[in-house]
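Below you'll find the structure I mean.
Only one protein chain is missing from this complex, and each of the others stays in its spot.
Presenting chain A:
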C-alpha cells in the first residue's frame, strides 16, 4: 500500500501488525491501549485472524503465547500497568523460546525499568523498541515481529499515549527484512507418535528418547542467546554529537521533543547534540560512550523519577557529567504526559544546566479539572 492515509498511532500500529503477518491478538482494555484492542478486534477477522477479548491480562498474554507456540505471529498489549500483570508470562516466553510481541501503549515513561529489567523470574531480557513517533512506530511494529521470530524471544514495543492518539499521514511502508527460516519448532500437532515429537518447556528437559540439556544447560544457552542479541540488536539515533560539549539523552516521544530543542539550540550556536536509544534493551551503550566522549555535560531527559539514567551511568565514564533534567510529569488524569513534555520547558532546563543553575521545579498540576 503506497497511498497516504491519516491514521492515529493505534490504528497505524494495528495496520502495520497485519501487514507484518500478525494473525492473533488477545487483550484487555486499559487506557491508553484500549484503541489498539478495538482496532485489532475490528481488523483481524478481515484477514482471517482472531482477536480475543480476554478476561484478564494474564489470560491475554497466555493466549498469545499459545497462538505463537503453534506458529502464528501473535501479540498482546496493554499499558504498563497491564504489562505488570503479564510479567510472569513474558519471562516464560523468554525462557521457553516463544516469539511474542507485547505492545505497551504506555501512559508515560515510568515503564523503563519494567521493560528493560522485567519483573519475571529468570535470566532473561526483553528486546524493547521505543518509537519516537507514528512513522517509527509503523517501522518498529514490523521489526518487533521480525526480531521476535528471528531469536524466538518476547519483544516489547513501547509507544505512548501521544503516539497512539496523534493522527499523522502515513503510507504504512513495509521495511525489507531478511527472510527467516520456517518455524519447524512450532507445535502443529503432527509429530505425535513419530519418536520426534516437539516440546516447548522452560526446563529444557527434552523427551525420554532425546533428553535435553536440562535446566542448567538450557538456561545457560538462553543467557548466551541474550548476550548475542545484546551485541547485534542495539539501535540508536544521534545528531551533532561529534563536537558536542553537551549531549542530551532521551527516548521515545521525549526523544523527539529533545531532538527539536537541540536543533534549535544548535542553530543558535550551542555545541549541543542529542542521543536517542531506539532500543531500550539492548541499550546502545557503546554508541553512547562514543557519542559522549568529548561532552562535559550529559543531560538525561525522561518522564520519570530517573530510570534510564542508570543505563547512561553504566555506559559512560565520569558520573559527575551525567545530570537528570526530566522528572515525573502527568496531567490530572494520571494518563497523559504533563508539563515537562514541552519544548520550552526542555529548552529552559537544558540552558539552566549549562549555566550551572538548579532545575526549576514545576508546580503540581493538581486535581483542579476534577473538582
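In this text, a residue touches a chain if its C-beta (ideal position, glycine included) is under 8 Å from a C-beta of that chain, and two chains touch if they have at least 3 such contacts; residues count from 1.
Everything below uses one rule, namely that contacts and distances are computed from a predicted model.
Chemist: One chain of this complex is not shown here; going by its UniProt record, which of these names is it: "Sarcosine oxidase subunit alpha family protein", "Thiamine pyrophosphate enzyme TPP-binding domain-containing protein", "serine-type D-Ala-D-Ala carboxypeptidase" or "Probable peptidoglycan glycosyltransferase FtsW"?
Modeler: Its record in UniProt gives the absent chain the protein name "Thiamine pyrophosphate enzyme TPP-binding domain-containing protein".
Chemist: From the list A:59, A:81, A:296 or A:365, which touches the chain that is not on show?
Modeler: A:59
Chemist: Among A:128, A:202 or A:353, choose the residue that contacts the chain missing from this document, as touch is defined above.
Modeler: A:202
Chemist: For the chain left off this view, which of A:16, A:33 or A:89 is in contact with it?
Modeler: Touching the chain that is not displayed is residue A:89.
Chemist: In the complete complex, which positions of chain A touch the hidden chain?
Modeler: 23-24, 26, 50, 52, 54-56, 58-60, 62-72, 74, 88-89, 92, 96, 187-195, 197-203, 205-209, 211
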